[in-house]
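The structure follows.
Some chains omitted; the rest stay in position.
Note that the chains are named A, B, C and D in the order they appear, and that numbering of residues resets to 1 at the start of each chain.
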Amino acid sequence: MCKPVNIRVAGFGGQGIMMFGQMLAYCATNDNMFSLWVPSYGPETRGGTANCSVIVSTKMINSPVFTNADVLVAFNQPSLEKFKEMIVPGGCILYNSSMIHDPILPEGVRGYGIPINDIALELGTIQVSNMTMLGAYLEFSELFSDATAEKVLEKYLGEKKAHLLGINKQAILRGREALRALKG
Amino acid sequence: MPIKGYLTFESEKCKGCGLCVAFCPVKILYLDKNTLNQQGYPIVKITDPDKCIGCASCALMCPDSIITVEVKN
Amino acid sequence: MEVKYKKTKGLTDSPLSYCPGCTHGIIHKLVAEVLEELGVLGESIVIASVGCSVFSYRFFNCDAVQSAHGRACAVATGIKRNLPDHVVFTYQGDGDLASIGIAETIHAANRGENITVIFVNNAIYGMTGGQMAPTSLIGQKTTTSPMGRMAEVHGSPLHISEIFSQIDRVAYLERVSVFNPRQVRNAKNAIRKAFTYQVEKRGFTMVEVLSSCPVNWGMTPVDSLKWIEEKMVPVFPLKVFKDKGVENNV
Amino acid sequence: MGKILMKGNEAIARAAMLGGLEAFFGYPITPQNEVPEYLSRYLLEEGKVFVQAESEVAAINMVYGAAAAGFRTMTSSSSPGIALKQEGITYLCGSELPCVISSVMRGGPGLGSIQPSQSDYNQATRGGGNGDYHVIVFGPETIQETIDILKEAFDIADYYRNPVMVLVDGLIGQMMESVDLTKPVKKRFLPEKDYAANGTKNHPGERHIINSLYLESNELEHHNLSLKKKYDLATANETRVELINMNDPDYVIVAFGTMARVCRSAIEKLAEKNIRVGMIRPISLWPFPSSVFETMDAPHLKGILCVEMNLGMMLTDVLVANNGRHSVGFFGRAGGVVPDPDEVVDAILHFNERVVK
């Protein structure tokens, strides 16, 4: 990887958008890469939508902002509409196909729909839909190993939420599988 | 003849907070987790419209003023 | 068919920006209903303070002035002294009124500015993400009292209505809440009285409303109402503190 | 002549009333106390609004309210008191509300002293509030000029929907001088205040909202750019400067307010020594009269001396305006010391020791 990867993540408040982004940034730090996570913040996160951006890079990151992203991870329809035009040609959109049906994507952009709500509900709780998406992203990007992701996840959940580790790991796995199936 | 109430909801503005549900004395309101509005909230629905007594407790407690209550004697 | 309840014309069409189940919304509509019922929307000016209710300038269906954090009562003074026949009111949170703005509020009261203050006490800073307020309860965990509020470190909850009851030129002062339909009706009566007194030029009026902040309290909206009833009311008793319209003043 | 002897602070108060002042809000502080004291009697007598606020913070926010409701309003204070008003001032600018602020400078920093000073030049012209905004600032040199500017200040404020500050030092506030209150000032066409929050019954069908909050960056930027347009307009139209003795000078002094008066005496004394010294006297401090530095025709100029009752604040504006063309020197006294003309004479005589750029 010589160019930094610019990733935009967006969805409803409550869908775990921020955690998704932070997990990527933590993974990068864990693997001695550079990373930068930028949230949208403030009252607009109240109720409405939430989004954040992540940059992962093997060299020092200069500009913390980007207009054109390499990847969009869209957790719901409005987010897809809002951000899809920002994806560079050759870029990619991962979307939540449980909530987004038959999306129209910009030309030259690949799309992968993962039914993360459904998978998460199958696993027992909608709460892990974001980690399902993370699994898909990891599979897609080949940026970080499972070992890295699991180590970071463990830290992220901490002692208090250690009991959720298993289900979250499972979600990552299921996400990977789903993406692999799509990639064919 | 008891008073009979009729509710209408401006569902796109519903935030799924459940206050109306909690204060309905005849317990006929519920949140439908399967119907999200454009804001992403589950919206309020009514189980048994016939049982509504038109007390307007739901409407009074709704912070977003989305419930209209009409009554007929 | 007869309409028993519908959204008041005292509110605009703009969807409220509050979190799901936040009782700011209930208080908004009570104030708006009273203004509509008194027929004073056309001569009303709301001063929107800084807090979650900063956007109330969008919601109340009357002219509006957004003011600096804590200074709503000073802004109201500037308006009301020039427009003595208008209805001027502030809508302020506990951070805004009880913390940074207590000087402006006390002095507006003491000058007897003929305005109405709607004081929304939710025992926390909502807008900025759940920091401790002067009205936070002992033991309450907030982002700046992570181990819970401790009297020895953080002081005790500030009793605004009790303090203002000591100010001569306050004409009406009541603490109410909105944790159930009966309290909502009570609250509306208090708000109506306050505005009526203002129209009658009796002096400074204030209604303290115990309100919820489900998001920052970390509770469901319904549990939040229970928390008001069970935890807040014992600390902040609901009562009329002052009523110049009644003889044998309380 | 119809002249009367008047104290500077009372002149400020009276001139503001002549300028249409409808509502004053202030908090006591030396050396400007006679401003509110005068108004507490005479403004109330005319049935207008005078409120002694509980603090400077409250006063500027009362001004915000009165301006929001469409009234001509003013506050007055001095150094630390103005510091406390900075948040209110940026709000007034952000919400595009007109008002007049009289600032009577004393020595600083901190509590400092109550002696006259110009060390609030930065405070006035650069603000201390947040964001991209400007206050239109005038720095008159006599009580007469203070009066004339104040009489016009409300018009200017209304025209630009922006605060206008009249910046004098404590000496101008405290001294008495013969003045003519009846001198006519420029009148300008003012649009109606169709933004005032004075109840929808006065403008049915349309809510008036006074606000400086724009959560979306794009909206706020749009707002910033429209403010900038206004500031550019003010720069084009409200820049005021007096050029004194600028016919082929050996040196040019730049000074404002009381300091300019002292320099006038110094220039006379230097003329006796056959040294031709001109003066650029900025009357508007923001917008600063930069362009006169560009158009200045002074073939024998040896240097520009900026003279201030501080340690070098307007100097920055002089350096920017000069843009490297001439050698620039500085002379200033601090702490509330008003320099004597002889000291200025001396600074010109030893200009080389004073050069900063």
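Structure notes:
Please note the rule applied: contacts are C-beta pairs under 8 Å (C-beta built on N, C-alpha and C of every residue); 3 or more make two chains touch, one makes a residue touch a chain.
Every value quoted in this text rests on a predicted model; they were computed, and no experiment measured them.
Summed over the entire structure file, the copies of each protein chain kind amount to A x2, B x2, C x2, D x2.
In this section, only the chains that are shown with their structure count from here on.
Chain geometry summary: the mean Cα position of subunit A and that of subunit D are 55 Å apart.
Averaged C-alpha coordinates give centres for subunit A and subunit B that are 36 Å from one another. Counting partner chains per residue, subunit C has residues 18-20 touching two or more of them. Among the residues of subunit A, those in touch with two or more other chains are 43, 47.
Within the complex, the subunit C residues that touch subunit B are 1-8, 11, 15-16, 18-26, 28-29, 180-181, 184-185, 214, 220-222, 225. The touching residues of subunit C, when paired with subunit D in their complex, are 12, 41-45, 47-48, 54, 57-58, 61-68, 71, 74-83, 86, 103-104, 106-107, 111. Only residues 22-23, 25, 49, 51, 53-55, 57-59, 61-69, 71, 73, 87-88, 91, 95, 197-201, 204, 207-213 of subunit D touch subunit C when the two sit together in their complex.
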